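Missing here is one protein chain; the remaining ones are kept as they sit in the complex.
Read from first to last, the chains carry the letters A and B; within each, the first residue is number 1.
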Amino acid sequence: MQPTWLWKLSFVDLSLWAFRAAVMVLVAWGTVGTLAAATYSGETWIELFVFGLSQGSVYALIALGYTMVYGILRMINFAHGEVFMSGAYTAYFVAEALASTGALNRNPIPSLLAVLAVSMATSTLVALLLERIAYRPLWRAPRLVPLISAIGASFFLQYAFRGLYGSGFKAYPEAEILRGKWIIAGVSVLRSQAVVVVAAVLMMLGLYAFVMRTRTGTAMRAVSEDREVAALMGIDVDRVIVVTFAVGAAMAGAAGFLYALVFKQVHFFMGFVPGIKAFTAAVLGGIGNIPGAMLGGLFLGLFESVGPILILDGLGIVAPYQLKDVITFTMLVMVLIFRPSGILGERLAVKKA
Amino acid sequence: MTGARRLWGGAARTGLVWGAVAVFLALVGMVEAFAGRQIIAGVVSLGLTLLFLTGLASGYQAARLRPDGHATLALLRGALAGTAAGAAVAGLVIAGRLLNLRRVFVSASPTLFALLSLDQGAGGAYLPVAAGAAAGALGAAGPLLTGRARRPLLLGLGSVLALGLFQDLLDPVLRATAAGMAVRDALFADQGLSVSGALIAFLVVGGGSAVWAGQGATVREWVLQLPASPRTALRLLALGLGTVLLLLLPLGAGPFLSMVLVLVGLYTLMGLGLNLEVGFAGLLDLGFVAFFAIGAYTVGLLTAAGGLAIAQFSFWTAVPIAVAVSLIAGVILGVPVLRIRGDYLAIATLGFGEIVRLLVLSDFLRPWLGGSQGVLGIPKPALFGFELRGPEQLFYLTLAASVLVAFVAMRLRDSRLGRAWMALREDEDVAEAMGINLVNVKLLAYGLGAACAGLSGAIFAVMVGSVFPHSFQLLISINVLALIIVGGMGSMPGVVVGALFLVGLPELLREFAEFRFLVYGAALVLMMQLRPEGLWPTAVIRRELHESQRAVDSQPAG
Partner (left out) sequence: MALLTSRNLTKRFGGLVALNELDLEVEEQSVHSIIGPNGAGKTTFFNLVTGFYEPEAGEIRFNGVQIDGLRPDLITRQGIARTYQNIRLFANMTALENILVGMHPHLQSTWIGTVVRSPSTRREETSATRAAQDLLYFVGLQGRGDFLAKNLPYGAQRRLEIARALASRPKLLLLDEPTAGMTSGETVETMAFIRRLREELGLTILLIEHNMRVVMEVSDRVTVLDYGEKIAEGQPGEVQKNARVIEAYLGRRKWGRAAEAEDA
């Protein structure tokens, strides 16, 4: 008879271990190579860093919607990227109108706030319709059914907005006060990017306070802990779900506005890739975990901005930025394989027997 | 009293919801784009049919608010709902005249508003209201009809719509023969059906259905009364007839239709493969396109004439290699995700699919895979000195491959492995506790599924004659998953039905390309609510539904 210790040393563990080691070696090799070559100046790194932070805060805001909905419904809202797009795209017309009347530069702050408000409102409206039409009837269905419905809704929203607003890229008007750079602590930073980071952080703090301090927030946490028990405690679960969708969508709408400040254009397909990235961020932080989504988003944004040069350049790969999404997806896969509970850990334990 | 008020209020609300749908259809551009498409030449366009349908639907729904109520009241409710829907459209027309909606909505053109007010200028705003009221009343009449009258009516109208829609497709087929030519002249005008043609179609189909409703039961009984051996013979005859028709299909269909059929076949192949994973073993996979790409690239690199090729094999040598490579790739990519479950698995495989595509696309691997230029100059396969040149010939290749894969899948389903897969789908932990080696069983599912996708990709490569990374979007993975679910999870005929509906139909309606995904998305959402078990569910699920239906029926009323 075989010795039993041999049985325990499984082939799966071995290959996973080899996979992890290979990725780590590649990352280390590339990083050392890049740093040793010293092709890039400190200024470049700072630029990349700040850009990464601003892009990451957009991801973080979108990721909140994924994480909150997953926490409560255990469902991937595949159409959340489109919710984000709908706000940014609709608000474009407001921004455009404000720019053409000159209001954007005469009263920049109220104007920008108006654009933000429209973006958030539109996203919220779209998400509420989405929940009402595509998800709520499927509450008790097997898990694949809502996922397919969400995929369908995602297509529908993309092409509905394409039909309504047109298929071309639209250039977002830029407010003068957001042009140029600020010198912050001796480092020059693009104004738009600094504003995006600060605004996103404020939003996230607000959301965190809402979830931790208000009655509704407490109800949300209770429902995500155990829906049945929460219902027995007299919590209106339907309402909590609606509020969750609304709050997540409002964050996505804000993210849409901030995205437009950084990237300065909108398009009907703009929600898809950031949607997947934000989902990655949510997984990275531990899905269902609100601070996790925030951290995951920032981390992903940073890594995506700095990573291609830091890792791939040193490996001698041509055009490393073409592979930035490979880095993202590799990270996603690695987290799912090795630490499915995310950086901060997921609250829901895996049930076995 | 309040009950009645609620009823009328409900009707008005229903009408407004459908009105919103109509306004949406107008603003999204469908009405105008479809206005050019004549269903009945010079009388009815598809665009207006669409609007009219929203009116009908509002009336139908309003009448159903109280199904057993008074008929006149139901009609009035329908008319009210239709009026409300029409009013919404009228509101849009008026708004369009007063404001420049076009700054936001690209489709809000003067042509659209002219269409909506039936070319009556500013005074025509009342027309949608009147049309809505009429449509609503008509829709409300629907539930009042007996089943006997409703069925032929609906079938007749449906056939007129279908004939009008598919005129361009039928045209070349009908032109091919003298008899077909005669049918064509009787039914069609240059654009759409002629008025008399529409009437003929309506009467023939509607009448036929009415006759069948009378006689069909007798015929069915007659067949059921036949002794066993002639019945088997009858079934064999039908099967043989079906096979012959299938084999003759490309000859009559022409290159375009054949092309669509080949596409349906390729998706069927992938669907059958993914069905092993998702339908049988319950392993959600959204990165399936990677194996399609691997199959295509393997054939490309092994057979192409260009500089990238590493060999000059014939297609028949390359295909088994491509299938084997895909199978191995499936196993290799399966290993890391062995311990991931459920939704997470979908996302992880999605990640792998994207990684493969991005790598293929990158300049980094360009010297080997051609980057965005892809691999060009893939020769067509030859069989016994006969070149499978066009889609008509490739159709047979696809058909043969699909039949082979379906056969394998069918055998596997009723085997030890198939049962292990199902157990895995039902309860992974208990399956493992039953002595099933999860690693082997899962990797077999991934590998065999990937092999099917690889085969599909191999045929795809020779069909197109070149492979580009852009052919391997995430969309394909999603499409394949969706077609399995629309067909019915785990059901193999369902895969074919799903492919026909989600791949074939949109290809045929390609001229509406802009709205293809809009309709597709809406169809998926609706389908999940109305028929989540799929169009052709497995026998087990069908029986299940039947049983639960019986349970509902046998419950005492009240």
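One rule holds for everything that comes next: a residue touches a chain if its C-beta (ideal position, glycine included) is under 8 Å from a C-beta of that chain, and two chains touch if they have at least 3 such contacts.
Just so we're clear, the structure is a prediction, and the values are computed from it rather than from any experiment.
When the full complex is taken into account, the listed residue touching the unshown chain is B:A431, out of B:A431, B:I484, B:L500 or B:A522. Within the whole complex, the absent chain has one touching residue among B:I40, B:L116, B:L417 or B:A450, and that is B:L417.
Touch with the chain omitted from the figure is made, among B:L444, B:V467 or B:M527, by B:L444. In the full complex, the hidden chain is touched by subunit B at residues 408, 411-412, 415-420, 422-423, 426-427, 429-438, 444, 448, 540, 543-544, 547.
As a working rule, only the chains that are shown with their structure count from here on.
Measuring from the averaged C-alpha position of subunit A to that of subunit B gives a distance of 32 Å. Residues of subunit B that touch subunit A in their complex: 24, 27-30, 103-107, 278, 284, 335-340, 342-344, 346-348, 350-352, 354-355, 358-359, 361-364, 429, 439, 478, 481-482, 485, 489, 514-518, 520-525, 527-529, 532. The residues of subunit A lying in touch with subunit B in their complex are 10-12, 15-16, 19, 75-76, 93, 133-134, 137-138, 141-149, 151-160, 162-166, 276, 279-280, 283, 317-319, 322-323, 325-326, 329-330, 332-333, 336-337, 340, 352-353.
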